[in-house]
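Of the protein chains in this complex, all but one are displayed in their positions.
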Amino acid sequence: MIIQLAPEITSDQREALKTQISSLKYKTNEVRTQIGEYIIGIGKEKFDVRNIGHLPGIKDIHIVSDDYKLVSRKWKVNQTTIDLGDGVLIGDGHFALMAGPCSIEGEENIVKTINHLKENGVQIMRGGVFKPRSSPYSFRGMGIEGLKLWYQLARENGIKIVTEVMQVSQIEEMHDYVDMFQVGARNTQNFNLLDELGKVDKAVMIKRGISGTIDELLYSAEYVFSGGNEKLLLCERGIRTYERASRNTFDINAIPILKEKTHLPVIADPSHGVGIRDHVEPVALASTVAGADGVIFEIHEKPEKAFSDGQQTLDYEESAKLIRKMRALRELV
Amino acid sequence: MIIQLAPEITSDQREALKTQISSLKYKTNEVRTQIGEYIIGIGKEKFDVRNIGHLPGIKDIHIVSDDYKLVSRKWKVNQTTIDLGDGVLIGDGHFALMAGPCSIEGEENIVKTINHLKENGVQIMRGGVFKPRSSPYSFRGMGIEGLKLWYQLARENGIKIVTEVMQVSQIEEMHDYVDMFQVGARNTQNFNLLDELGKVDKAVMIKRGISGTIDELLYSAEYVFSGGNEKLLLCERGIRTYERASRNTFDINAIPILKEKTHLPVIADPSHGVGIRDHVEPVALASTVAGADGVIFEIHEKPEKAFSDGQQTLDYEESAKLIRKMRALRELV
Amino acid sequence: MIIQLAPEITSDQREALKTQISSLKYKTNEVRTQIGEYIIGIGKEKFDVRNIGHLPGIKDIHIVSDDYKLVSRKWKVNQTTIDLGDGVLIGDGHFALMAGPCSIEGEENIVKTINHLKENGVQIMRGGVFKPRSSPYSFRGMGIEGLKLWYQLARENGIKIVTEVMQVSQIEEMHDYVDMFQVGARNTQNFNLLDELGKVDKAVMIKRGISGTIDELLYSAEYVFSGGNEKLLLCERGIRTYERASRNTFDINAIPILKEKTHLPVIADPSHGVGIRDHVEPVALASTVAGADGVIFEIHEKPEKAFSDGQQTLDYEESAKLIRKMRALRELV
Partner (left out) sequence: MIIQLAPEITSDQREALKTQISSLKYKTNEVRTQIGEYIIGIGKEKFDVRNIGHLPGIKDIHIVSDDYKLVSRKWKVNQTTIDLGDGVLIGDGHFALMAGPCSIEGEENIVKTINHLKENGVQIMRGGVFKPRSSPYSFRGMGIEGLKLWYQLARENGIKIVTEVMQVSQIEEMHDYVDMFQVGARNTQNFNLLDELGKVDKAVMIKRGISGTIDELLYSAEYVFSGGNEKLLLCERGIRTYERASRNTFDINAIPILKEKTHLPVIADPSHGVGIRDHVEPVALASTVAGADGVIFEIHEKPEKAFSDGQQTLDYEESAKLIRKMRALRELV
């Protein structure tokens, strides 16, 4: 049960409301986000809204049968739009492209990417400065100094940036230099990280776990939302299966299923989803017509020289062609 | 190694060729299909084609590094077209739609489906008369009599039919009443069935195994081809994973991967691929733009009354809408 | 619902019983096995046994809530014993070992294996004469002549044999030369094969599908049982997962779960379950203490020279050591 509070609610009214809900054997969770205030009631008994509906200070009451609540489409039928500022919108009809290298590699790499994006009308750049790597001996990214450099160049060019945050202590140092935090597939259930991202007023894109279920992804989003941050996006990036002909199995089903279950925008990552350069395009196009609100993909001037993920990275020519095709399909659909 | 034989090869020349190949420590397999004759050489040594290239009776020699040979695109770069007669073509630019009920239910059900297909310009009807069922106590289909009735009605209306064959003994009794045999997901590695289907001159569509790999699907096709039948199609229908929000996980990656590995047409089955009626359309559209040569899907006048698979079956209105959308996308791509 | 019929039931009584069950909206399936006669009632309504309990000709009535019926432990609490003759028993306290090569390779191979088995008190020999192979160009086994030779040598030495049957037409030709038919992992849901095996009076061991569920395995056994053959064993042989460090993932959980769900003996196949020679022993021992009624494993005089599966095959010394250890554990447990 989600109770949206009226802006003018008094603290006495709030206490009365909580007392009443508790008396009905429902646990209350108070949530205050950038946009509104909610009380989430969790309980197993049948709940008759008439028992609280008459109390002052309530804007609306929604019974949500899903175990996740605030991210469910059962109470918020209209899609959420994420506004990154300067007219960069994602969701509810705004189709967003995000492209860039796997790892941020240095100034030249950044500048070339930005130029390519601007030439093709792409407003959001992706890239990693903190890289999760299976082996401790691999390149772990340029770190915070790389981020600052990148952010400055992006800002000067009107480009928004999205990059992965790996741990709680990075949130603060990264905060002023990102437009969107990304939670990586290995951190989808890093609940402390999610808790802390609930406290910031920045967009957060959560990737599905390496073998995470759709429901687990929604629960992870519920962590951030109930922590206070409604600016959320979800990302399908392929799951781990027995099939070895591709890096991951891109779960195309997840796109319409997520769109039905949640009001949050759903982004597709075909680069990780298939993991093979030649097949990124068809998977990206498939995601576009399946209903994704955006596509994030890896590009590099010379994929074969990229610091990481070169085998699934498009060059600029392939990227430009893909962007044209996605837009044409999007118009048709 | 695939050696295409010249039509005018003499039996002495054929023997000389086989002897020479064997002397190079390659095992020979002779294949005679509707279209041509081949010798498949299997061996591990490095093979210098000059050792046999001078022999008479050879049309062409192809070194194929894949473990499957005849179905590989490494020797036959151009796509195969399947011709069902009366101008019904699949593959190499011919996009084919196949629709119909999960199970053939009787005359009324057949007639209504045929009418719907004709109204929408669909030339191929699917349906099961022999149904593989997990439980021995479930409805197992109308059997051969149902097939005869169906075939007669389809013929009268210019509709081609595709239906599942479950065992060797059914091939002969079904032979004159089908346009395309389907090998179901539980029989993808029923090698005896595949061997026997190599001996008939009818199109055969092989579904990917319930958790079959892409390579296993190609090997299964190699059985039929090397048995003598080149009229082959492959079908992606979703794989079994841990995800429970959908019936199967439709492997969209498999479509471009198969198109790269084989010259055979690739069909998508979104009905089984996602297993949820509301989501069949987006997965069908995704498959269309990902490069599928056709889409097979389940329809019923009243899905909720279908004998089986109702939860993933479209009604006629949904079907007509989907057909229009797929064709529009196909034209754009 | 399972109704065990009394041996002395008359045909009038049987008809009256069926009529009465049908009138209660239950579909009836008549089953006659080597051991008894049953009517299986399938329906969704609540069933009050008093509505039929008074009718003559009934030995016992069991309400079975599982979807599979005859193989369920809910009506037959005591474990089934499989009797292969000459005192060779499996199940209900009789622990059975079965060993032999992956493929039967010829007389010398058979004789050496038999001698090893006799020296170690093992009464059942495994081996393949019809081999399912992913590639049509691989060795497919010695066939029926190999089986006849093997059976004769085994018979002379008091050894029972178990071997895979791949298709319906093989049942009859193999029938007189096997003690136990094996249904392989690729044929677990070959329902026609299961139907036909229901008509023979030989033990049948069904392997779990390559990615088959435990329930699917039980349903497959229900096919054979309801077809008329109660002499059934189930075999866990590892499932397909994402893990690549082993050939399959041996599902040790399946052993106690199957033992709880069914009265049929459960056999473990550690050779396929892990697929690595050095690790067959620990998995075999684990299966023994987890409650398996028997273990089947691959042995060869010189594993590195075996026609197939050499990488997971034990030599005779390793085999003898494993047999001793399994017996010691079995005694303790």
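Chains here go by letter, A, B and C, matching the order in which they are written, and residues are numbered from 1 within each.
Throughout what follows, a residue touches a chain if its C-beta (ideal position, glycine included) is under 8 Å from a C-beta of that chain, and two chains touch if they have at least 3 such contacts.
Treat the numbers as computed from the prediction; the structure is a model and nothing was measured.
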{"item": "Neighbouring shown chains of the undisplayed chain, as defined at the top", "value": "A, B, C"}
{"item": "Chain not shown: contacting residue from A:T33, A:S72, A:N120 or A:N187", "value": "A:N187"}
{"item": "Hidden partner chain, touching residue among A:G146, A:G227 or A:P256", "value": "A:G227"}
{"item": "Per the touch definition above, residue among B:S211, B:S226, B:S271 or B:S287 touching the missing chain", "value": "B:S211"}
{"item": "Chain A, residues in touch with the chain not shown (by the definition above)", "value": "27, 29, 40, 42, 67-69, 132-137, 166-169, 186-187, 189-193, 195, 209-211, 215-216, 219, 222-223, 226-227, 240"}
{"item": "Residues in chain B touching the chain absent from view", "value": "211, 240-242, 244"}
{"item": "Chain C residues touching the omitted chain (full complex)", "value": "211, 213-215, 239, 241-246, 249-257, 260, 273-274, 276, 278-279, 282-283, 285-291, 328-329, 332-333"}
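One rule holds in what follows: only the chains that are shown with their structure count from here on.
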{"item": "Geometric centre distance via CA averages, chain C-chain A, whole Å", "value": "49"}
{"item": "Sites on chain B at which at least two other chains make contact", "value": "211, 215"}
